[in-house]
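Note that this is a trimmed complex: some chains were dropped, and none of the rest were shifted.
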Amino acid sequence: MKATKTNPGNFFEDYKVGQILTHATPRTVTEGDAALYMSLYGPRFAVQSSDTFAKAIGYPRAPIDDLLMFHVVFGKTVPDISLNAIANLGYAEGRVMKAVYPGDTLSTVSEVIGLKENSNRETGTVYVRSTGRNQHGDIVLQYCRWVMVRKRDKNAPVAEAVVPKLKDRVDPSELGAALPAIKSAAYNYDLAGAPHRWGDYEVGEKIDHVDGMTLEEAEHQMATRLYQNTAKVHFNQHTEAKGRFGRRIVYGGVCISLARALSFNGMNNAFHVAAINGGRHVSPLFAGDTVYAWTEVLEKSEIPGRTDVGALRTRLVAVKNQDCSTFPYKNDKGEYAEGVMLDLDIWVVLPR
Amino acid sequence: MKATKTNPGNFFEDYKVGQILTHATPRTVTEGDAALYMSLYGPRFAVQSSDTFAKAIGYPRAPIDDLLMFHVVFGKTVPDISLNAIANLGYAEGRVMKAVYPGDTLSTVSEVIGLKENSNRETGTVYVRSTGRNQHGDIVLQYCRWVMVRKRDKNAPVAEAVVPKLKDRVDPSELGAALPAIKSAAYNYDLAGAPHRWGDYEVGEKIDHVDGMTLEEAEHQMATRLYQNTAKVHFNQHTEAKGRFGRRIVYGGVCISLARALSFNGMNNAFHVAAINGGRHVSPLFAGDTVYAWTEVLEKSEIPGRTDVGALRTRLVAVKNQDCSTFPYKNDKGEYAEGVMLDLDIWVVLPR
């Protein structure tokens, strides 16, 4: 018997700074995936929904949703990075660098860019930079992520800590890579659902996205399998029943995609997520919970060299089982308010 | 803060007769949508299931299911017409006017054709004619619908009532528009599942479709999001728990599609829904309910100028949690029997 033919996942002491991990299972993304993505979250941005709308403004056809692409690229890293992870601690320097279309094949490679053992010696933080590429080798997405990973052996020696210096935010000059030149005159605001352009938003503006969406077990399982994300906690009620929460924990990306889809109501023309500056899964989402979301505009920037589009840096907050009319976020002590699940800092792009 | 960036929906006093509403989010329909439609309802009509069958009889390829097309066209109207609706009161003059294929992009425009305030002055009925078009501007579907909508302000003045005169039924001369000339000799009845042609059905004939289908929350939510239908009552358990029924109300179109799919058993060759003469959602469908259906043939008509196909006007009735061997419909007082959910009057087309 060779029990080792199955993947036990990596433990903290298995990683080395500079190590390159080639993740398994390249994935051709299709119109079928796009339909499932729509069915699972209900996004309504015109560019991703309509070939004719997308063509009119300069795309060759409707692109794959930026977050669907993100989830597919991310999913591949799970068996090598987070199978023994305790917590997904953060994201930084996430950049969508090329549009993805049905028929493109995505694969992912990660580099270990930092390692820091925790003082209890039982766990440590692993920092990776993951790069998604299409079938031509073009980079479509790059992002950093750090996770807390168990050690196999508490006493295993580890190298000196390396903590990478990551940028607070992606620079606006890096935001246009995945965008064709947008033919602004052909952008139909009636068909897009609202008249608000980049110039209509102000720093400090908060938008309650109003609607709520209740999540079912079948929905998040179908979504997470679609991304070939194999993390056990999302799928195995037999073991999770005995776990910390007594039930399956929803893949954090499902919360991101639901919040993004809800954000259409108020951000109708923010058709492209160009960057993920940072993000934190504050508390878990479970089946049966209802997801609400709100946005705050943190920063407003031109994209150097472009007059067709502008960027908004926004905080997208997802909250469970309460509406967002009061913009729930943090309390006086700086702690997250009850019900807050997601605190995501992104750059979105709108026509000018 | 600009709370007005989110769509609060229209109220009764916001509508004017003659007003044109261009609905948001054009939608390219794909093979992915067709697969999801099959997965969610289980239709088995050979024409929509098989490119080879469809080509043999004269289509360029398998068309998109008529009702999938209906739901997509309908879904676009929700944010502008029925976000503040209390009830979906009826349909009339629904005509499928052109076949839709994967790759076609659908968009919808509605005209307000009638308005009538209710005597309580708190609500009123809004009548619209909605028109779905493909990317070439060809009309693929047109139908009238009336809904009861709340007033924002009970005391708001409203214009004099206008109630449109709608036809009892679509005229048989209007039924063939979406159909190519059918090569009857190539229509394989073995592959279609039964030998019964148009001529084999009689007015007054009732058919119990026998099978029952239990609906899950994830299923109706996935279906309704696929159509980008945003009506809150279908998705938000957090608010619906405090609502009239204590739970999410299933989009009426899900009941229509389930009944239509069940109707294959007994109406195997009724491959095209050409018209919706009228329809009423008698009572709501909820997750956990089992849907049964039966059909009564109301009228039998040739389609002027065509010898390849004929039309049957049928009443398609959906019933919950009881089989249809006794054809449950109305009691002696003319009230709908318990369990009846849908009373739909349609024209279907069969080979002659």
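Every chain is named by a letter (A and B) in the order it is written, and numbering of its residues begins at 1.
The working rule: a contact is a pair of C-beta atoms (placed from the backbone, for glycine too) under 8 Å apart; a residue touches a chain by one contact, two chains touch by 3 or more.
Keep in mind the model is a prediction, meaning the values are calculated, not measured.
Here 2 of the identical protein chains are placed; the entire complex in the file holds 3 of them.
In the analysis below, only the chains that are shown with their structure count from here on.
With each centre defined as the average position of its C-alpha atoms, the distance from chain A to chain B rounds to 36 Å. Within the complex, the chain A residues that touch chain B are 30-36, 38-42, 44-46, 49-53, 62, 190-194, 196, 200, 202, 205-214, 216-219, 222, 265-268, 288, 290, 321-322.
For chain B in complex with chain A, the touching residues are 1-3, 5-7, 22, 24-28, 30-33, 35-36, 79, 102-103, 105, 107, 135, 216-219, 221-223, 225-226, 228, 230, 232, 235-239, 248.
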